[in-house]
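Taking it in order: structure first as structure tokens, then the write-up.
Then we have chain A:
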Amino acid sequence: MAKVPIAPDFIVERDKDKCISCQVCCRMCSNDAHVYDRERDQVDTLSGRCVGCHFCESFCPTGALTVRQNPSQIRQNANWNQQMLTWVAKQAETGGVLLTGMGCDQPFPIYWDHILLNASQVTNPSIDPLREPMELRTYIGRKPDRLELAGGSDQGKGARLKNKLEKQLVLQTPILFSAMSYGSISLNACKSLAWAASEFGTFYNTGEGGLHRDLYPYGANTIVQVASGRFGVHMEYLKAGAAIEIKIGQGAKPGIGGHLPGEKVDEEVSRTRMIPVGTDALSPAPHHDIYSIEDLRQLIYALKEATRYEKPVGVKISAVHNVAPIATGVVRAGADFVTIDGLRGGTGAAPTVIRNNVGIPIELAIAAVDSRLRQEGIRNHASVIAAGGFRTSGDIIKAIALGADAVYIGTAALVALGCHLCQRCYTGKCNWGIATQDPFLTKRLNPAIGARRLVNLLRAWSLEIKEMMGGMGINAIESLRGNREALRGVGLSDTELKILGIKPAGEAW
Partner candidate 1 sequence: MKRIVIHEEYCMGCRLCEIHCLVQHSKSKQIIKAYKGEFPKPLSRVLVEEQGYLSFALQCRHCEDAPCLEACMTGSLHRDAETGAVICHEDKCVGCWMCIMVCPLGVIARRREGKKAASKCDLCAGEKIPVCVQHCPNEAITFEER
Partner candidate 2 sequence: MVKTKYLIIGNSIAAVNAVEAIREIDRHGSLCLVSDEPYHTYSRPLISYYLGNKVEEEALSYRPDHFYDLNKVQAFLGDKVVSLNCREKQVVLEDKTYIQFEKLLLATGGSAIMPQMPGQNLAGVFTFTTLDDAQRVKKFIATHQVKKAVVIGGGLIGLKVTEALVALNIQVTIIELADRILSATFDRTASRIIERALKGIGCACLTNSTVKEIRQGEEEGRVGSVVLKDESQIECQMVIVAVGVRPRVDLAREAGISLGRGILVDEYLKTSAEDIYAAGDAVEAYDLIAKMPRPVAILPTAAKQGRIAGYNMAGGRKVYEGSIPMNSVELAGIPTISVGLTDPAMLADVDRRNSLEIIQDYRERESIYKKIVLEDNRIVGVILINKIDRAGIYTGLIKDRVDVAYFREYLLKDDFGLLSLPREYRKHMVIGQGIEI
């Protein structure tokens, strides 16, 4: 039987009238999809190599290129689509596990698009965010059970707080940059995140890659992660960050550990992660010293002792079926914050079948965790940070209303840096200079420009959140937190409404 060729995913159309054979596309494609033929003075495209990253289309000076889904069609089949055929063909060819990058792209319901916000009319007037103070400041950490005040007049003037407060992270906006390891992304990308977090007054997360020495100056805005591989974890690392996050799982691949293909492990990555150059960095599925909730408690307090109780220590878990009781256990184990990462969380490399089929949407997870913690009366013991596919400020404000203290953005941050979600991060050939260590490609991401774009994104979203809050008659994000009354569902079943804890649209108080 002859070899079965696999049809290309994309066709690149070139408008011959506009193409001036300037060869920018040839020079810029890391997959060598465009080739210049000197004899004919023409550029040809080998569509089979195109991954759909749109770098060439974006930079073509005459706009001569259009990247299209391969229009070649199979007979209509509701059960087997082209994607399924391609997967089977590839596995028949290689016998390997299919890898992919970024978050789940399958058409599971997106609950954000079924949740609607309120606005004030007549009885509770809206607030104008451009004319009146609006508070987005968010504190991540354990809050006291009860406030104890001392002294002061009847009206409370001059009273002092008697509680000794646990260490808090102060965010100027309820948005942080999600865990993306140095190794899966380039150092220039990490620098962009660090500079932007520092400038805006929020935090970014190191992910499992350790902390590169060039990033130590931004430690005050860094959350350092301790994952199952313990890559790059040493005393200086723990001291450098403002908080520590123990990663038990991530939304893109619940139940298994991180993947960094050897192609992306160069000198610098090797030194930062403390592993040999060129080896695959496969984190173990569990932490091999955490086999029960008591073990987790032990690790949390070991880290607290090591950093003298000066930094919040949190835990990141994937959103799975039993996320609510697991979260409760984590909070009772002493975590100062718990991060829940949903089905649509991104990744640099994960087995496709796991990314697409394991975990639950973050919308349901937030609601479940927030409700359970409140039921048990321990909601104030830890902050809840949600992650997994936030695309707009609308998604974020809904997440807070469902009960999150803050959200992590990963995919959105990379899109701000130029990512077009071609899902080929694991190859290390990212044309945008983000998910690569190839020096030819990493040059393309200028951290000054990257940081500028991320700060712009945070600013834009913060303003939008203020607008929406003002529209609801709220002037402090705290009033929105867990306020399910601000939300209504549309096109959802009774069970879904019940789990989300929201009323259907049309129903009043």
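The working rule: a contact is a pair of C-beta atoms (placed from the backbone, for glycine too) under 8 Å apart; a residue touches a chain by one contact, two chains touch by 3 or more; residues count from 1.
Selection rule, in plain terms: all candidates are chains of the complex that A comes from, given by their letters.
These numbers come from a predicted model, not from an experiment.
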Touching chain, any copy counted, for chain A within the complex - options 1 or 2: 1
Residues of chain A that touch candidate 1 when the two form their complex: 17-18, 20-24, 27-28, 59, 61-62, 438-440, 443-444, 446, 448-449
